[in-house]
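The other protein chains are all here in position, but one chain of the complex has been omitted.
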Amino acid sequence: MANHIEIDRDRCKGCGLCVASCPRQIIELGRDINAKGYHFAVQVDPSRCIACQMCAVSCPDVAITVYRGRK
Amino acid sequence: MANHIEIDRDRCKGCGLCVASCPRQIIELGRDINAKGYHFAVQVDPSRCIACQMCAVSCPDVAITVYRGRK
Amino acid sequence: MDANDTAVFTYPRSLSRTPTHYCPGCLHGVAHRLVAEAIDALGVREKTVGICPVGCSVLAYKYFDCDMIEASHGRAPAVATGVKRARPDLVCFTYQGDGDLASIGMAEIIHAANRNEPITVIFYNNAIYGMTGGQMAPTTLVGMKTSTSPTGRDPIDRGAGYPIRMVELLNTLEGPVYLARQSLLSSADIFRARRVVQRAFSLQSKGFTFVEFVGTCPTNWGMAPVEAREWAQKRMIEVFPIGVFRDREAEAAKASAAKEA
Amino acid sequence: MDANDTAVFTYPRSLSRTPTHYCPGCLHGVAHRLVAEAIDALGVREKTVGICPVGCSVLAYKYFDCDMIEASHGRAPAVATGVKRARPDLVCFTYQGDGDLASIGMAEIIHAANRNEPITVIFYNNAIYGMTGGQMAPTTLVGMKTSTSPTGRDPIDRGAGYPIRMVELLNTLEGPVYLARQSLLSSADIFRARRVVQRAFSLQSKGFTFVEFVGTCPTNWGMAPVEAREWAQKRMIEVFPIGVFRDREAEAAKASAAKEA
Amino acid sequence: MGEKILMKGSEAIAEAAVRAGCKLFFGYPITPQNEVPEYMSKRLFEVGGQFVQAESEVAASNMCYGAAAVGHRVMTSSSSPGVTLKQEGLSYCAGSELPVVVVNVMRGGPGLGGIQPAQSDYFQATRPGHGDFRYIVIAPATIQEAVDLMMDAFDLADRYRNPVMVLADGLIGQMMEPVVFREDPPKEYDKSWACTGCAGREKNIVNSLYLDPKDLEDHNFHLFRKYDEVEKNEIRVEEYLMEDAEVALAAYGTTARICKTAIGLLRAQGFKVGLVRPITLWPFPYRTFRKVADRVRFVLDVEMSMGQMIQDVRLGVVERCPVHFYGRVGGMVPAPVEIVQQVQRLLAE
Amino acid sequence: MGEKILMKGSEAIAEAAVRAGCKLFFGYPITPQNEVPEYMSKRLFEVGGQFVQAESEVAASNMCYGAAAVGHRVMTSSSSPGVTLKQEGLSYCAGSELPVVVVNVMRGGPGLGGIQPAQSDYFQATRPGHGDFRYIVIAPATIQEAVDLMMDAFDLADRYRNPVMVLADGLIGQMMEPVVFREDPPKEYDKSWACTGCAGREKNIVNSLYLDPKDLEDHNFHLFRKYDEVEKNEIRVEEYLMEDAEVALAAYGTTARICKTAIGLLRAQGFKVGLVRPITLWPFPYRTFRKVADRVRFVLDVEMSMGQMIQDVRLGVVERCPVHFYGRVGGMVPAPVEIVQQVQRLLAE
Amino acid sequence: MQYEVIIAGFGGQGVMLIGQLLANAAMLQGSKTVWMPSYGPEMRGGTANCTVVVSDEDIGSPVVPRPGAAIVMNLPSMDKFEPLVVPGGLLVVNASLVARKAERTDLDVVYVECNRLAEEQVKSPRSANMIALGAYIGKTGAATPEIVKYAMAKKMVGKERFLEANKAALDLGIRLAQGEAG
Partner (left out) sequence: MQYEVIIAGFGGQGVMLIGQLLANAAMLQGSKTVWMPSYGPEMRGGTANCTVVVSDEDIGSPVVPRPGAAIVMNLPSMDKFEPLVVPGGLLVVNASLVARKAERTDLDVVYVECNRLAEEQVKSPRSANMIALGAYIGKTGAATPEIVKYAMAKKMVGKERFLEANKAALDLGIRLAQGEAG
């Protein structure tokens, strides 16, 4: 499949650093809140993801896994 | 009178630093010992003294006073 | 998802799965991950002993998945000295905040560096005492308001001192093998920081290695995490410049290459 | 003697007449005298408070003829901070040995310097713990034998560290106003040192001033006083170079002169 | 008398110091007393004083040493592990006879322990450090008392030229109560011994070193003559509902308040229980306990510790009656009902 | 049994540690125990160990914490003011349950005090620091005993995972006596808790922090159950000529030896005097004193302090007989004849 | 007479503040009072609570394991403090954030949708806490509305525009508690 990320919603604290770090601007803080009460991040348009890991490295809570799709 | 130094024999600890410092080499450690048991320093040839204070500044026990004679 | 997709960024083995108590957006988490990645990269998790400080990272013993020792405030380098003198075969790192390392622990860090203890020191500089609620740190910028510098850190009228640059200070010592400062303030910086931490760990057997991270404390700075990162980029980096200040091995390699040439 | 002869070198007013307990040829005595001369030169004896350390100069409170405080080991700069914060109008100096200032007191000296406390620190570096009988100091030279480095200070195989250069270390801080190192190892050096000490005291109102003296410890070095002086000249000065490392006032004066020109 | 205001314990303590004429504060952050340095960092510059966030507790106590040596009122505050680090500096203050006020807002230990209220520094407060010396130790139970005792602390320190430790706990530090500050101006004390520059007099020396053992022994004797004076003049203790009491609780600080509530509950049930509350922990009111011991069935000592003050209680009671112990530790605060049950159990035995 | 050799106390203590398998020493110079680090700086490298002259006592105690945390036998030594500075680090050792041996060669205080022998650290040895904890405290009276107790100290530390303090004084540190070292190899203890790398097991954590007060309370309870064990198993006390004694002297360490000489003189005059010498100061032999108190006319407690152990003596005796005190301080060592006169005077009263 | 109340909620909900207001009011009306925060680990986030005791007599224990009343501003606080209130005691529940009903039947329970009402009726979302405080004093009379308002005014010097909203919120809470509004 294609490049994409997975965000562990329960680890996410909704800090928004991944949002600010994504060069494709395809991460947003969602409307829903997780068990800890945070608006967790979601990847809104995986198709544009380039698997650059910018989001993942900037996440203090190591909530993001990045996958590179097979061409 | 002439340049000369005075050594407070009871302050002197016979360390020899003044001896080593005098450019005219006119200070020696004497044979006698003072109250504390040290061979105190003596100026052996005041007439050659140039009142340069080399001895006095190097004395850790501030045992030396230096006089400049009137010409 | 496709089972054939390769995970190119995954959770490090040496980081435990326990969620941290850090505030949202606090870069302690990033620093932790980088350390864990370095341990993984070198494959030394099972012979690593980490030492955590007193500060927000006091609970780091929960977060690293290797043997951990909780040190008293500021004394982690002394504790690490004890560890490595007893067991030189172990890999040992300390993780310390700026209050811990640069205020109360100043003597310990300088002397461990001077003895060239073979340890890796990870120094998280957020210019404030996070854990105790935002008091002034030795690295607090001039003019920065904290709960004990309510009018802004004032070195002139209140004698509150200037931000202390630890890497530069340690760089006057003969001991250390590796001294670097890196920022955690953007993804690009973090990629660089990753290499720096790994370099530090890989040189540990040669002696004292030290990495300062310029981080943030969104909570006590009273800023949102993204804002904190930007503020730090604008204000902290000019006071705490980034770079590898010393790499004795690289210098030696260069020197011997030059000789051969 | 002739009553008309002028005494060109006399006993300083600020030094008490009590003979010291120092060993013959120990340069603590010279350092004391220089401090007393500086106090005399500035005419501040009656508003000076001196702080002595724990070390051979622990009894310095007997030797200076001004108000004196005996500090705990290494903490004289903190004590001086207390003094000057309470009474900024007083002149305050600390007198410290290398074990006191550079080992146990490392944090205190660095932070006092960084806060730019308006004090004058006189640092007597004899590369050894004199008072306790000749143990290794932070300033002990590599290879130098002491009672706790019986095979010579060995930074490589025994991790005993390298001589720490305090002036250079403090010179990385923004705070200090004046930083200098001078030798007491010859009369010419002492004449120079006299000027340096006076300069330090005269700049005290501007902030932190620091003078390191390269001295001796004939007793624990196992040398005659003259020999000790020569040895130090040969061996210590290359490790502890002489000079005025910082003089903020002179720099400022130069800068404004340059501007005017 | 001033206005009544609602204040947090830590801030009230700080303000009381300022009103007692203390213009110098040297401290290092530690929970649960951060409000003291924070308050001082604002307040002292307003009154022309100085606040220094020291590099460590060790430095802070030595800064106090310096400021006290020049004759100024000075204080520091900390919490348990930080106080341990101050012990060497404070021992110098005692040895050099310098007045310093130290606030210890205790938390649980040992080691890093926790940050919740505790009373497990009783030993290090009443039997401190190396060498023979004492702090005067006072233990407030309310914010108003903390304020009053702070102001007294400076007087005691100056009068006896000795460190005074105000032993509080996290609860006293963190809670708010209405307080009124005394308006009397700070008393003046002779400080001709201070190092203020030797203009017009012989030089002064502040020192704790006595190389000749005979001199040091004499100095120790001198200190203990002074301590005898303190013991004679300064013991403070509250006896609460002790007139008819058949059981005495022994407790200080916050724990004493909890005991009072427990006593209310017990008396409502018809049990005649009272409280002996040492206000000065050193000097300790041994005599009060001795006197009480003859009248009660037993003493129940209640502490937020594994049992520290109880040693002094026992030394006072000397088995004139049984002394029992009830302690919660590590930040656990005993509930009144626990004490009630404890008393009931002991009475039933 | 090895050869008998004449050794200085400090050096014998150091050598005993080496023979007990201690390969790590972290210390900072201070009179009168400099021979300990000096000896170790030579000796430890011979046996493949490590000696570090720490930058301070604070650092030294934390280096011990680190070495103990990885499961190695480790020691430090100092004298009174230096021990005060070690208290925070040692409190962490106790909180984290780390075995460390600490030698305190006491000198007079407070503050810088002097460098002559004293026993005025009894309080800070038996009631140390912040939080509720104890050191096991042992007090040798001869060099041979110092050697034996040093070797035991490492076993006690390992067995109970707790710091052990060897409380000596300048005399024990400086004098020479013949000693024989035991030849039995160091015992092995389970150290599976140590931080040695987590190969093949879950990670280990060495820690004294418990943020939840209930956890910290449980930890304290755990520590005190351990201390109860120590009190049950490890009390050591010498009763010297107590069978027929009408007067008991109470003293430890050097002072106890001086008392023995005094007892010889007194017995020569027909006075039936004996000695109770606590060897462990914590746990303290309260029971022995209680038992003795019923048989003697009085107890005379003799210390090189203003009276510290006497509190424990009183807690043991609980007024079953009078407890008197004779103390010299600041480095003054009582002469046997002073004690003789004291006893005679008290008997005449 | 002695009133004890535990006030609990998320960090930002202003529970500490209304506790202090209550204590201040109590002081101003001549009662004895204690405000006691729970202070958590030295780090941020999570829940916060404080205890306020108001009494005619000197107050002994500032710690009240079983208070006469609780104001719970969120679900975790409800879970934690509902069981602790003394039988017959009062429970003020912020129904905006606490979805469930009280399990105990021996309590006087007042449900107030503090957040919704603050937003909709008071037009001041941050005044939710004041509505809860109003409900508490309306029910108990631990302090009079006038004195609480006076205490508010003293505390909020410089923030007068919030003051009016807060007063309105307080009144609303009182009315709700007294069954006059909904």
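In this document, chain identifiers A, B, C, D, E, F and G correspond to the written order of the chains, with residue numbering beginning at 1 in each.
The definition used in the following text is that a residue touches a chain if its C-beta (ideal position, glycine included) is under 8 Å from a C-beta of that chain, and two chains touch if they have at least 3 such contacts.
Fair warning: this is a prediction, and the values are worked out from it, not measured in the lab.
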Listed residues D:I51, D:A86, D:A107 or D:M131, member touching the removed chain: D:M131
Residue among F:K4, F:K187 or F:R201 that touches the chain left out of view: F:K4
Option touching the unshown chain, where F:V83, F:L171 or F:V230 are the choices: F:L171
Subunit F residues that touch the omitted chain in the full complex: 4-6, 31-32, 115-116, 170-171, 174-178, 254, 257-264, 333, 335-337
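Assume only the chains that are shown with their structure count from here on.
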Chain centre separation (subunit C, subunit E; CA means) in Å: 39
Gap in Å, rounded to a whole number, between the CA centres of subunit F and subunit A: 59
Inter-chain centre distance, subunit A versus subunit E - centres from mean C-alpha coordinates, in Å: 54
Residue list for subunit F, restricted to those that touch at least two other chains: 50, 52, 55-56, 58, 81, 88, 92, 96, 111-112, 207-209, 211
Residue numbers of subunit A (touch at least two other chains): none
